[in-house]
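Sharing a structure here in C-alpha cells format.
FYI, not all chains are in this one, though none of them got moved.
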Amino acid sequence: MQTQLTLGIRVHGETLSELPQDLYIPPDALEVYLEAFEGPLDLLLYLIRKHNLDILDIPMAQLTAQYMEYVEKMKVIKLELAADYLLMSAMLIEIKSRMLLPKPVEVAEEDDPRAELVRRLMEYEAIKLAAQRLDAMPQVGTEIQVAAAYYQHIAEVKPPEVSLDELVEAWRNVLKRAKLTTHHKIGKAELSVREHMSLILRRLKADGMVEFSALFDVVTEGLPKLVVHFLAILELAKEGLIRITQQQAFSPIYLQANNADSS
Amino acid sequence: MIEPDNISQMKQILEAALLTAGQPLSLDDLLKLFAGRMERTTLRMLLDELKQDWAQENTAKTLELVRVATGYRFQAKPQFSEFIARLSPEKQPKYSRAVMETLAIIAYRQPVTRGDIEQIRGVAVNPNVMRQLQERDWIDVVGQREVPGRPSLYATTKHFLDDLNLRSLSELPPFEDFAQSEIPLEN
C-alpha cells in the first residue's frame, strides 16, 4: 500500500500539499521551498516522487541532473545546508559513473551501485511517515486532558525517622549527665529481663490474674528464654509491681499486677 | 465537531472541562467552550444543575462542584483530603532531644514511670513528649506502680521494635559496648 506523501511546506502561512510543477518559483518563496527540505535524502525523495521515478530502479542520470539543479539554486541563495547536499552530489555522481562501467557477466543484486542509496532512501521515507504518524497522535496537553480536580491540601506529616544510633546516642547522653556510668551498666541479659518485665505486665493488664505456669510456654521457648522470663517475674516482685499469691502449699501460684483489684 | 444541541450534552462538556481544568474556570472561560452559542443566564442555570447532579446522587460522589472567588471548580470532598495527602507526605524534622532521651530511658529501663524518667534526666517531663511517643505507638502503659498517685508504668511496644528493625530489646546495643568506646584510643 502506497502512502501519500505530504510535503507540509508553508509559504506565507499557507500549507502547500505539493510544489508547483514548473520550474519557475517566485523569488521570495524560493528560499522557503528549499529550506523546507530536511536534507539531501528529503530532496531526493521529493524528486523521485515528483517525476514518478521507480525507487527500485532509479535512472541515475536523470535524478542526478535534477538534484544538481536544486543544489545550484541553493548555492545562489547561499543556504547554509550546502555541505550535506554537496556530499550527496558526489555520491550520486559516483553511482552514476559506476553504472556506466561494463557489467560483469553475473551481477548479484547487492552489487548494484544504487543499492545503498535505495536502502537509505527507503529507510528515511519510513521515518518521515513514522514522524507524521507520531505528530498526528493525540497528545497530553493538546488533545488529551487529564483530570485535575482540586483538593484541600493537608500537610500529611511523616513522623521523623529514628535510627538505632540516634537512640543509643540519646541514652549515652542521659547516662553521662546522670553520672550513672560508674555504678550502673546494662548488659544484654538485663535488657532481656526488662523487656520480659514489660511483656508480663502487659499480659497481666489484659488478663488480670494469671496462673504462674501459664506464663511459661515450655514447649516453644528455649531454656534461656524461660530463665529470663523467671528473672523478670522476680524483678517485678522485687520492685513491687506484681503480687504473687498461693492459697496453700503445692496449690497453683497466681500472679496479678499490683493494681489489679483497684482498677 | 458537532455543537451540542441539548442540555445534557452541554452539561457534559462543562463537566469534562471543569474536571480537567486544574484551576477554577470563570463564566467567561466556560462560555468559550460553546464558541459564543451560549447565554450567560443559561450557563449559570446549567452550572446550578450540574452542581445538583453531583450533590444529590444517591451513589456517593467523591467530588463536589463549588464556586470560589475566581470561578467554578470540582474539588474532592473533605473526607478524602487526608488520604490524598498521603501521596506526598512532608517529612517532619527530627525529634527533640527531650523526646529522644525519654525514649532511650524507656527502652533501656522499662517499665518506668514519669517520675523515674524525671529523676534520671533531672528535669520535668513535658506531657507533650509522652504524647508524641504514644501517638507514634512506640510506648504504652503496661501497668501502675503501687505508690501514692499510682503512676503509670511505660514500656516500649512491638511497633517500636519493628520500626527500629529489632527483633527484641536484647538487640539494642548493650551499655558496655559504648562505655568501652569512651576510652580514648591513644593511651
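Each chain carries a letter (A and B) given by its place in the written order, and its residues are counted from 1.
Following the convention adopted for this analysis, a residue touches a chain if its C-beta (ideal position, glycine included) is under 8 Å from a C-beta of that chain, and two chains touch if they have at least 3 such contacts.
A quick note: this is a predicted structure, and the numbers were derived from the prediction, not measured.
**Q** Whole-complex formula, using the labels shown?
**A** A x1, B x2
The working rule: only the chains that are shown with their structure count from here on.
**Q** On a C-alpha centroid basis, what's the spacing between chain A and chain B, in Å?
**A** 28
**Q** Across the complex, what residues on chain A touch chain B?
**A** 145-164, 166-175, 177-178, 180-181, 185-192, 194-195, 197-198, 201-202, 204-205, 239-241, 257-259, 262-263
**Q** If you look only at chain B, which of its residues touch chain A in the complex?
**A** Per the stated touch rule, the residues are 16, 19-22, 24, 63, 73-76, 78, 80-82, 84-86, 88-95, 97, 100-101, 103-105, 107-111, 120-122, 136, 142-146, 150, 153, 155-156, 163-166, 168-170, 172-176, 178-179.
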